[in-house]
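With one protein chain withheld, the remaining protein chains of the complex are depicted in position.
Chain nomenclature is as follows: A, B, C, D, E, F and G, assigned in order of appearance, with residue numbering initiated at 1 for each chain independently.
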Amino acid sequence: MSRPVQYNNTIKFEGIPEGYMGEGFMATNFEKVVSLARKNSIWPLPFATSCCGIEFMATMASHYDLARFGSERVGFSPRQCDLLMVMGTISKKMGPVLKQVYVQMAEPRWVIAVGACASSGGIFDTYSVLQGIDQVIPVDVYVPGCPPRPEAILDGFMKIQELVNAEGLRRRNSDQYKELMNSYGIQ
Amino acid sequence: MNDHILLPEGSIEKQTTTLNLGPTHPATHGVFQNILELDGERIMKATSTVGYIHRAFEKIAERRALYQITPLTDRLNYCSTPINNMGWHLTCEKLLGVATPKRVDYLRVIIMELARISDHLICNSIVGVDSGAYSGFLYVMQFRELIYEIYEEVCGSRLTTNIGRIGGFERNFTNAAFEKLEKFLDDKTGYPAQLKEFENLFTRNRIFMERTIGCGPISGERAMNYGFTGPNLRAAGIDYDVRVHSPYSSYDDFEFTVPVGTTGDCYDRFLVRNEEMWQSLDIIKQAYQKVQEFKGAEAEVFHADVPAFYLPEKKDVYTKMEALIYHFKIIMGETEMPAGEVYNAVEGANGELGYYLISDGGRTPYRLHFRRPCFIYYQAYPELIKGGMLSDAVITMSSLNLIAGELDA
Amino acid sequence: MLTNQTIQQKLTEKFGEVLTSWQEPYGMLTFTAPKELNLKVLQFLYDDAELNFTFLTDLQAVHYPDNKGAELAVVYHLHNWKDNIRIRFKVLTDIQNPDIFSATALFQSANFMERETFDFFGINFVGHPNLIRILNVDEMDYFPLRKEFPLEDQTRIDKDDEMFGR
Amino acid sequence: MDIKAYIVLSLTLFTIGIIGVLVRRNAIVIFMCVELMLNAVNLLLVAFSKMHAISNTAKLSPTFASDAQIFVFFIMVVAAAEVSVGLAIIVMMYRNVHTVDVNFLNRLKN
Amino acid sequence: MPFNLLQADINNALNYLPIVIQIIFALGLVFTIIWGSDLLGPKRKTTDKLQNFESGIEIKGNARQPMAIKYFLVAILFVLFDVEVIFFYPYAVNFRELGWHGFLAVVFFVGSFLAGFIYIFKKGAMKWED
Amino acid sequence: MNITTLVFILLSVMAVGSAAMMIASKSPVHSVLWLIVVFFAISGHYILLNAQFLAIVNIIVYAGAIMVLFLFVVMLMNLNAETEPIKNYRLQLIGIISGGTLLLIILSAIMKIDVEQLVEMKTGNEGLIKSLGLNLFKNYVLPFEISSVLFLSAMIGAVVIGKKDEAVENKK
Amino acid sequence: MNALTNKVKQVNRKPLTFMERLYLPAIFKGMMITFSHIFKKKPTINYPEKQRPFSPVFRGLQILNRDEEGRENCTACGLCAVACPAEAITMEAAERMPGEEHLYKEEKYAAKYEINMLRCIFCGLCEEACPKDAIYLSETFTPADYQRKQFIYSKNDLLIPHPTENPEAYSKALGNRPKRETIN
Partner (left out) sequence: MMLLTIDIGLVIEKLILIVVVISASLVIAMYTTFAERKVAAILQDRRGPNRAGPFGLLQPLADGLKLFFKEEIIPNFSSKFLFILGPALAMMTAMMTSAVIPWGNKIELFGRNINLQIADINIGILYVFGVVSLGVYGIMIGSWASNNKFSLLGGLRAASQIISYELAMGISMIALLMVTGTLSLKEMVVQQQAGHWNVIYQPLGFLIFLICAFAECNRTPFDLPEAENELIGGYHTEYSSMKLGFFLFAEYINMFISSVIMATLFFGGYDMPFVNESLLSPNIAALVGIAALMAKAICFIFLFMWVRWTIPRFRYDQLMHLGWRILIPLALFNMLVTGGVILYFK
C-alpha cells in the first residue's frame, strides 16, 4: 500500500503522573539505589489469557528477550512477583480472579495492561467482557495494540521501569496510595 | 469391656485432596479451571470449568457486516489466525457464490499451512516446556518469528492478521514475502533443519518418551464419540482430515499424507503434529512451486473479479463513480446477501473449524456459529487425565493444544 | 455410494411424513424433525449400517423471535465419515417451555455443546447430566444470544453511539 | 569430667522421657519420648566407654572400651527398626480411627 | 603409602570448634537478614492478601489432609536402608585390614539388604504407577 | 571452670531444656523439632567425648532419618495442635510427681557413691571410625549379620502393614 | 476403525532400543544440540537501541493525510467509523467555511476526529474504508502510557506534518527508520 508518510512522529506522551513519587519525596542516595535495584529486577507475573499472551511469548523469546531487562524469571505465584502483566481479554468471570491475584501480590507491585482487551475491552464490547481491567485493579501502564508488537510491550515495560525508578520507598505507605486502594475496595 | 467402641461403617475413607488447577495456573496456558481430586499425586476425579474468557463472538457477529467479522475470527485460535480468516472467507464465498482463481487458492494454501506450522510448533514445544525442557521452545520460536514476518509482509500484522478478503487477498504478495518464504523453506538454514533438530531433542529422548507415552490416551471410538477432530483425533488412529475429505482451496492439487497414531496418547499427539509439520512444509513447497509457475499478468492475480464483494482499487475509488458506489455499498455492508444457510469447514490447526452461517439477506449474518474444535474435545479432558498423575495432567493439557480463545469463543 | 436421496428415502421410510422441510442448501441435506423425535432420528441415523452418521459435528440453536410457537430451533450437524456426507436437521421448540431430549447418551460430545446452547438460549435439555451455565457467570439471569438482549455491556459509559451509523 | 555428671544428665533425660510417656496421650509423642529414653541410655553408655578408656581395665583388651560404643550403634539400629514398624502401625491406626490418642486406642483393644 | 597420613590432631575433638563457630555465625546471619528484611519491606496486610494462594480462586478443602501412605512408606524404607548404609562406612574404612573375611560378612549383609529390596518391589510397595 | 565444663553444662542445659520443651509443647510438630535439638545436644556430648563416629551417626540416623520419618508422619497425618486430646491434669500431675520421685531416688543413691571416676574427654581413639569398625567387624560380626535380619523383618513388617492399609483402602 | 482415506501414514513409534534405554545417549545428544547453539548468531534485537524494521504495510498508529498543499483530506464521510469493528473512531463533521479552503480539501471536514487507541485493534479496516485517501495506518506502533485518558488521539495527534509549513517533520515522517534489511 502506498502511504503518504510512513511514520507518525507526533506521538503523544505525557510524563509520569503526579503522585507516584509519594509525599515528601526526597531522593536520598539510598532510596535511589533501591529504586535502581527494583527497576532492574522486575519479575513479571504473566496473567496471560489469550492472544496477547502469545505475543508475550515472542517477547520472552530470543528475538526480543525480555531477559535483557532482568525479567526472565517469570513466576506464577503472586507472592514472588513485582509486575502483574495482564495480557488478554478479562471477562467478568475472570475479574474476581484477577483481583484476587493482584491483592495477594506482595508490595511493591505494579500492573501493566497489555493489549486493547486488558486496557479497555478492545473490540469485545460485550456483556461478558470487562471493559478494561482498571475497573477492578489500578493500572500503572497501558499498552495499546491488539496485540501490541513485542516492541510495544517492551516499550510499556520500560515505562514501568521508569515508574519504578521514580517511585520512592514511601509511596506504598502514603495516604494517597491507601486512597487509591480504597477506591478499588482493596483494604 | 463395656466401652468397646464400634467403628462406624465406612469410616476408612480414601483421603483425597481437592486442588484447583487453574484459572491462573501456569499449566493452563490460558484460563481453564480444573478441580482435581488427588490421592497423593494421582488424579481420582477431575471437573473442568471453562468460560473464563468468554467474549460473545457469536453475538458480536450478529451486529457486524461480513468483512468486519474477519478480525473476530482472528481471535478464535490465535495461534493460527490465518486459517480462521481463510475459513471465514471461504464460508462467505460459498454463501455468495464467489469462485476464486487458482493462484489465490495456492497463496491461501501457503498461508494456511504456514499457520498450521506455527500452531503445531507452539503446541509441541510447549509440551517440551511443560515437561521441563525450555530450550527447544525458544529454538522453534525463532522460526515462528519468521512466519510472523511473512504474515506481516502480506497483511501488515503479526498475530491478528485479518488476512485476505472475500474473494482473495487485500494485496499481492511482495517479493520480500516470497524471499522470506524461501528462507523459511531452506533445507539447511530454514525451518526443516530446525525441525530436525527439535526432533533430535525430543522424540527419542527416553525421559521425554516416558513422560508422554501412555499419558492421556484415548481410543479412536472414544475420540470420535467425544467429537475429536484434527491432530488429536488422528493421534487416536482415525485419519479424518477435512483437507482430504472435502478439499477446499485446491487442496486436492497437492500430494500429502495424513499421519495417524495408534493409542492417542501424548506421544502420539506429539508425533502426529510433528509429522504434520513435515507434511505442511511439503505442501508449502508444492504450492510455492505452483505459484511461481504463474507468469506475467497471471502473476498479478490476487483476488477474484467480483466487484460486488471485493473492494475496488483505491485509485478507482477516487476517480470513478461506479467504483465509489461499490465501495460505499461494501463498506456499509449493503451487498446483496442471499438468504440461506451454509455450513463450511476447514481443517484448522486443532481440527474441523466449522462456520455455520445463517443469512436472512440483511446486512449482517442472522446467526453465525463457530464450531470450535477445542471446545468440543476439551470435554474429554477429565476422562483423559483420570488415573494419571498431576504431571500427566499438565502434559496432556498442553499436548491437546487447548486454545482458550477458541474454546470460550 | 450414499446420496442425499437415499438418506431422505430411508428417513421417510422410517419416520414417515413427520420429517418436513426437506431442502438441500449448498448441497447439504436439511430437514426438520418434531422435537419429541430428535433422539429417535439421531439414533436411527447412528445405528443404521448404511447411514452410519456416527459423528456429531455440531449442535447449537437459533432464535427466530417471529416464528411464534417455535421460536427456538436446535440444529444438529451430522457427518458420515465413511461416505463423507453431511446432513443437518432442526428441531423446533417453543420458547416458553423449551424442553428437548439430550443427546448426551449417544454422543459424549453433545455434553458441552448442549450446555453452551443452554447457556446462550436457555434450551432445557432433558436428561443432560449437568445442565448448568458453561461460558457465562452463574449469576447471569438471561440468555444472551436470544435476539431481544443487547450485545453491549450496559454499564459502559465512554461510548457515544450516535456516531456509529447503527 | 566426673562420670557422675553424665549419670545425672542421662538420668534426667530418661526421667523426662518417662514423664512424657506418662502424661502425653498422643501416641507419636509417646514414641518420641521412647526415643529420648534410648538416647539417654546411649549417652551414658558412651560416657562409660570413655570412662573405661582411661581406666586400667582398658589395658586388658584393646577393644574393651569401644565395646560400649558398638552397643550404642546397635541400639540405634534397633531404634530405627522399631520406629519404622511402630510408626507404620500408628499411621495405619490413625487412618482407621482418625486419632492417635492412646487412651482411645486402648479401648479399641478388644 | 598415601593412605596412612592420619595425623594426631585430626582426631581431636577440638577440630569441631570451627564448626560450632560456623553454626553460630550462620545462625546470626540468617536471622539478621530475616529480621532486617522484615523491618524494611513495605507492609499492607489484608485478610484477602493473607489467604493462601490457589490459582486465584477460593480454596477448596484443607491443604493439610492425610496424604497417601505411599509417601510414608518411602520414608520408612529410607530409615531402614539409611541405617544399613551407615554400617558400610566403618567397613569401608577398614576393609583392607579385614580382608576376604570381612568382605564375606558384608556380602552376606548386602544379600539380606537385597532380599529386602526385592521383597519390597515384589510387594509393589514402591509401585507408583497404580 | 574450664572450657570443657562450660561446654558440658551448656550442652546439658540445651538437652534437658529441649527435652522438657518437647513434652511440654502442644503441637507435635514442635515436639519433633525440640527432639531434634535434643539429639544435636547429645551429638555435641558425643563430640565432647570424642566419640566422633557416633556423633555423626547420631545425627544421620536420628536427626536425618528417624526424625524425618516422625515429621513425615506428623505432617502427613495432619496432627495439628487441635488433634491433641484434651489433657487430664490429674494424670499429668501424677506423672510428673512419680517421674520426679524416681529421679530423686536414683539421684540420691548415686550421690551416695563417692568414687571419683573420671571420663576421658576430647581425645582417645575409641570413638573413631577406624577402631570402631575394626572392633565391629572383628568381634561383632554375628550381631552385625543378625541386625541385617532385623532390618529385613522390619522392612517386611512395614510393607505388610502399609500394604494392608492400601488393600483396605482400595476395597472401598 | 478402517482407514477413511488412502493417504494414511502411520507415525513412527518404535519402542526404545537398548541404547536409548540408557538415558544418557539421548541426553548427551540433546546437550550437544544446546551446546552448538552457544556458537550460533544470536537473533536478539537490542530494542530500544536497535529497532527491527517493520514491513512497509505494517498496521500501526493511524495518520490523517493531507494533500500536497497541506489540506486535510478527510471529508468526514464516516465510512471509517462504520467500518471500524472496535468502534474506536469518533468524529464530528463540519461545513467548510469560506476562506478555509487552504485547510480542508473538501466541503465538509472533520471538526473533531478522535481515535481511542486503547480500543483500536489495528485491523486496517478504516484505511480500507476511506474513499478520500485520508486515513492510513503507519509503521509506528502506538506507545504505551500511564493514564487511560492519554489514549484518545485527537486530530492533531494524527494529522501528518504539514508538507509545506513544516517540511522537516514531514520528511522525517516519510522515513526515519533504519533501512529495511533482514536482521536475523
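As a working rule, contacts are C-beta pairs under 8 Å (C-beta built on N, C-alpha and C of every residue); 3 or more make two chains touch, one makes a residue touch a chain.
What you see is a predicted model; the values in this text were computed from it and never measured.
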item	value
Footprint left on chain E by the chain that the document does not show	2-3, 5-6, 10-11, 14-19, 21-23, 25-27, 29-31, 33-34, 36-38, 40-45, 47, 49-55, 59, 63-64, 67, 71, 74-75, 78, 81-82, 85, 88-89, 91-93, 95-96, 99-100, 103, 106-107, 110, 113-114, 117, 121, 126, 128-129
Absent-chain interface as seen on chain G, which is shown	27, 30-31, 33-35, 37-38, 40, 42-44, 46
Interface residues of chain B (partner: the chain not displayed)	17, 19, 25-27, 38, 41, 128-135, 138-139, 142, 201-202, 205, 207-208, 210-211, 389-392, 394
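One rule holds in what follows: only the chains that are shown with their structure count from here on.
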item	value
Best-connected chain pair, where connection means C-beta pairs in contact	D-F
Whole-Å gap between the CA centroids of chain C and chain D	75
Distance from the mean Cα position of chain F to that of chain A, given in whole angstrom	55
Multi-partner residues of chain E (each touching 2 or more other chains)	55-57, 65-67, 69-72, 76-77, 79-80, 82-83, 87
Chain C: positions in contact with at least two other chains	81, 84, 135-137, 144, 151, 158-159, 165-166
Complex contact set, residues of chain G against chain B	1, 3-5, 7-13, 16, 20-23, 26-27, 29-30, 33-34, 37, 43, 54-55, 57-59, 79, 82-83, 85, 121-125, 128-129, 131-133, 137, 180, 182, 184
Footprint of chain E on chain F - complex, ascending	47-50, 52-53, 57, 60-61, 64-66, 68-69, 72-73, 75-78, 80, 121-123, 125, 128-130, 132-134, 136-138, 141, 144-145, 147-149, 151-152, 154-156, 158-160, 162-163, 165-166, 169
Touch list for chain B against partner chain A, complex	23-26, 29-31, 51-56, 59-60, 71-72, 74-75, 78-79, 122, 137-138, 141-142, 144-145, 148, 156, 158-160, 171, 404-405, 408
